[in-house]
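Note that one protein chain is taken out, while the other chains of the complex remain in position.
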Amino acid sequence: MANRLKQRLQSGKACVNGWLAIPSGFAAEVMAQCGWDGICVDLQHGVQDYLSMVGCLQAMQAHPVTPVVRVPSNEPGIVGKVLDAGAMGVICPMINTRAQAEAFVASCRYPPAGQRSNGPIRAALYGQASSYQRTANDEVLTMPMIETQEAVDNLDDILGVPGIDAVYVGPSDLSLSRGGAPVLDNDDPETLAIYDRIIEACNRRGIVPAIHTGHPDHASRMLQRGFRLVSVSNDIGLMAQAATAAVQATRQAAGPVAR
Amino acid sequence: MANRLKQRLQSGKACVNGWLAIPSGFAAEVMAQCGWDGICVDLQHGVQDYLSMVGCLQAMQAHPVTPVVRVPSNEPGIVGKVLDAGAMGVICPMINTRAQAEAFVASCRYPPAGQRSNGPIRAALYGQASSYQRTANDEVLTMPMIETQEAVDNLDDILGVPGIDAVYVGPSDLSLSRGGAPVLDNDDPETLAIYDRIIEACNRRGIVPAIHTGHPDHASRMLQRGFRLVSVSNDIGLMAQAATAAVQATRQAAGPVAR
Amino acid sequence: MANRLKQRLQSGKACVNGWLAIPSGFAAEVMAQCGWDGICVDLQHGVQDYLSMVGCLQAMQAHPVTPVVRVPSNEPGIVGKVLDAGAMGVICPMINTRAQAEAFVASCRYPPAGQRSNGPIRAALYGQASSYQRTANDEVLTMPMIETQEAVDNLDDILGVPGIDAVYVGPSDLSLSRGGAPVLDNDDPETLAIYDRIIEACNRRGIVPAIHTGHPDHASRMLQRGFRLVSVSNDIGLMAQAATAAVQATRQAAGPVAR
Amino acid sequence: MANRLKQRLQSGKACVNGWLAIPSGFAAEVMAQCGWDGICVDLQHGVQDYLSMVGCLQAMQAHPVTPVVRVPSNEPGIVGKVLDAGAMGVICPMINTRAQAEAFVASCRYPPAGQRSNGPIRAALYGQASSYQRTANDEVLTMPMIETQEAVDNLDDILGVPGIDAVYVGPSDLSLSRGGAPVLDNDDPETLAIYDRIIEACNRRGIVPAIHTGHPDHASRMLQRGFRLVSVSNDIGLMAQAATAAVQATRQAAGPVAR
Amino acid sequence: MANRLKQRLQSGKACVNGWLAIPSGFAAEVMAQCGWDGICVDLQHGVQDYLSMVGCLQAMQAHPVTPVVRVPSNEPGIVGKVLDAGAMGVICPMINTRAQAEAFVASCRYPPAGQRSNGPIRAALYGQASSYQRTANDEVLTMPMIETQEAVDNLDDILGVPGIDAVYVGPSDLSLSRGGAPVLDNDDPETLAIYDRIIEACNRRGIVPAIHTGHPDHASRMLQRGFRLVSVSNDIGLMAQAATAAVQATRQAAGPVAR
Partner (left out) sequence: MANRLKQRLQSGKACVNGWLAIPSGFAAEVMAQCGWDGICVDLQHGVQDYLSMVGCLQAMQAHPVTPVVRVPSNEPGIVGKVLDAGAMGVICPMINTRAQAEAFVASCRYPPAGQRSNGPIRAALYGQASSYQRTANDEVLTMPMIETQEAVDNLDDILGVPGIDAVYVGPSDLSLSRGGAPVLDNDDPETLAIYDRIIEACNRRGIVPAIHTGHPDHASRMLQRGFRLVSVSNDIGLMAQAATAAVQATRQAAGPVAR
């Protein structure tokens, strides 16, 4: 099956990615109609597990967004399960060494490129059942997270692992690992210098640099800086911000009786 | 148990109410921290059923919002179930006649005021188990919906039913029943005249006039007009609007590469 | 399929019935191994809905208890669904008139005895698929609740409806309807006189008198009085009492350090 | 949104309909790829409730089948909920009189044709949000069930209710109500004469005659007889038959060691 | 508790095993009445997780099939959980080395044979609570999967690990790892030679050779070849095949109007 997110990236376009923390297919199908290029179900920090993710993937399938999943850790069982369920991209946290990157890629690729086990129970539904396995190694995006100083130090080693399609920067963990606060939209010069180094190293190898952001303004600046894929906030954060603003605007405009 | 929404209304303040269509306790507990006075779980048009509502009520309980539920229809079984689960207010659609209003109130009140059956399985957890039943008839807000021309015609009959605490105007159904389009935030003079008539009739009897709205500006105008409780959009609508805006803002600011 | 609860009642034995308010098949299968003759999934005041009930019925099936369900109201849709799911007895709240009793029985019986619709999706699994429909009208226990003064006044009318197997007394609602507090285990003489009248009227017609109770001592007294089936507390109540007692006993015996 | 099932029927083609009793979006999405024209989620006799139905509708949406739902009873709350969730056709059991048929149609149609309440929370996702309400009265198929002798006697009264698109024959209930066994695929002459009468009455009024069947051979004969839509067995029945056959074939072919 | 599957295998009989990919206790209980000797809940490639598996195990318990579970990976946490939930056999994917086999067996056996942690929360329900732990090491079937060339190369090492009861061949992964397509029912001579080698090695050690198959004819040939346990397709595959055939047969027999 064709991966639209990959096609768009390959055509030179940048992608805007949504993020699902609410364990609800209904929230997912509505998000899928908001204009994102891809949407990631977050099994790591989202309130999601395997079956809620399946519900989200099912609910998104009728809409033109590419389904991505972030796994909770670099464990082959769950990587296999999210791919079998139809994820067309996998984000894996805390890839700090070449060995970890190799293990992650191996979990995502069928032999001989890796050790993924056959059984694409939902994934094969996306395309011709007989063709999924032939194209999956090419179509599935592998996206290890670069989110520690150790990972930055090992960047070339990690990027050199065959089969990596993108790296996904986790800004708040990167900041924590460098002794800072867990800030998402970080504009300090040292951090930006690391971002530039990552972007450059990716560009040298044809790998897509991606990053998580909290707001559209930071997201757009990151795209201008050279990232090719940005996630912006998530379902619950967008809802909470909008709800808080709606309450305040209503009370404000209505006057003292509503405060 | 004290009903904060009722207390605030009795103190002369107006209330801003949130609305839950997403069947997720996680969405509910986040909404419960956004500043609303009350939050309604919508079993009629929301993607909710009894058990998802229980999850929402559980998740909201630690936060200072009064739980309200809209039932799908004026059927005594479901009215009893939402009250037993801890709803402190019940909105019932399509109350068009005095007989319907009487049946609804009877479902909400213990004898001798009504025919509610005893068994407040979660509701009693909110307060002293031994006291819930003594105070429930006073604390639970009954809120029949006025949302057809027939209901407007029968307004005095309906408001005269003992035990009605508020009426909740459904603007889009009211418009449909009057031959219009299903518009939520309606400012045409005829509609506003009906609203004024409802507000006035409520005020004469000490009943709270309430209304559903789609945006803070309309909500605040309705409060200024005399409504005492307004709901503003819902969880999924706020999320979808914010998500669509975030995608567009990101693409716009990033330039052609992101379109 | 043979209904063991009915067989035991017909053999002249009294039955002790358990009660499920927790929406969990795991709680149900453990309750099913505690010695009850029957166990009722409570869709009215329990935290249960149709699918949690199915999970409870599935989990109980391997164990020697007869599955009973209390529906939330006398609505034919839900009565049909609980029977199709395998309930071998149905308790229906608030049967106050002969017409209500007739409607309830009609929902429980296939034609010509009633109007139940064919489709025993799980029920037929209990026995030979081809035989369920032939025996269901005989095996399924219909148990209208007598829980208002109105019902007591109409007792003979109600009991005269063909197809009623038992009446289930709801003590706290009966007390509420008579102007009292919602007490479960009620020993005042007027109440006991009503119980005796119900027992006697049932005995005259070969109908089983049943009652809900809160504690084993009251339950056993009700059996001695002539009731033939008693429910005792419920899953959550038994757990809460035992947990509270365990905490207190531990703190007490451990001394001041644990208070 | 265009209703493909309706379009196909209007083009003069007959339709083959699938049936979902398993409460699983995964089963639904696989069924949706098996070639059916429409698929019905059965809330009456299936092991389904509102939220499992939503999961099935979400999972089917990417596939070219029209979603239909059978409600458990002619209760306006649930009819509204299944339509809001996106059902493009509603089958309602036990429509025996003109009044019942009128009430059912009223629950399915927005004013002025009926009394459906506005709030198509998922349904509007299928098309342009602003257009759903304008076309829903035309696109949604109303399908009362004719499944008792009483309904057959009142056939012309029922068919004369404006807004009925099809009638759905329930063969086993029809047989039960006429004193027979609950047989699905019924070829006795009296039954076939009733079918012919229904088909003819439908054809006179441009209403689609539909019927439930258990096997392809009976289904195809019913189509040849004049029915325009047939359902064939259901998900669980097809699975059980195939599984039983697979076990037997394996044991048979493997020889004594496998018996 | 006695393990019927094990008893049957020990008596010299071959076993036919079913397979559950649908996360539904209802599908499971129906499969459990189709004649299989054992049924496996597939947590690896099935749309299953821990709680859906519990629902399947509960629903199967009343029926004479032995519950087996395939875990997603060789991780001790999930192996312990499936055993505690009552699995009487565990299939573990991708056991390629002796060390992996030892780790798997250790997860399945209580000390001193292994390192399983005590707490059989559902498993003890199957038998006498006090006896489960005494017999579990004998009754639980350990079934590592042989599904790579590496595993075949290490066969004797793997089979030599004390406590292995069976090996389960995964044909499509074995084919992939050997450079072929992911074919399930594989009859090429090289593959059959590997199967024969596995069967022979198992027989030498009293270990049961088992294999997954797609169709009854291949399954029976595998039994004739010497495998002692075969799985045949799965719930969803059997359903999809039967549904597709039913649609086609109906359209075919009905003629052009139904195409």
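Every chain is named by a letter (A, B, C, D and E) in the order it is written, and numbering of its residues begins at 1.
The rule is short, and it goes like this: contacts are C-beta pairs under 8 Å (C-beta built on N, C-alpha and C of every residue); 3 or more make two chains touch, one makes a residue touch a chain.
Note that the structure is a prediction, hence the values are computed from the model and not measured.
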item	value
Touch partners, limited to displayed chains, of the chain removed from view	A, B, C, E
Option from A:N3, A:S52 or A:S220 whose C-beta touches the chain left out	A:S52
Contact partner of the left-out chain, one of C:V30, C:A62, C:L155 or C:V183	C:V30
Hidden partner chain, touching residue among E:G25, E:G46, E:P67 or E:G80	E:G80
Hidden partner chain, touching residue among B:R122, B:H218 or B:R251	B:R122
Interface with the undisplayed chain - residues on chain C	12-16, 18, 21-24, 26-27, 30-31, 33-36, 47, 215-217, 219-221, 223-224, 230, 232-233, 235-236, 238-255, 257-259
Residue numbers in chain E that touch the chain omitted from display	49-51, 54, 75-78, 80-81, 84-85, 110-112, 115, 117-122, 133
Residues belonging to chain B that touch the chain removed from view	25-26, 29-30, 33, 54-55, 58-59, 61-62, 122, 125
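One rule holds in what follows: only the chains that are shown with their structure count from here on.
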item	value
Innermost chain, where centres are averages of C-alpha coordinates	D
Length of the line joining the C-alpha centres of chain A and chain D, rounded to whole Å	41
Whole-Å gap between the CA centroids of chain B and chain E	52
Contacts with 2+ other chains: residues of chain B	21, 23, 47, 49, 51, 75, 78, 236
Category of the chain touch graph - line, ring, star, complete, other	other
Every chain pair in contact, whichever chains are involved	A-B, A-D, A-E, B-C, B-D, C-D, C-E, D-E
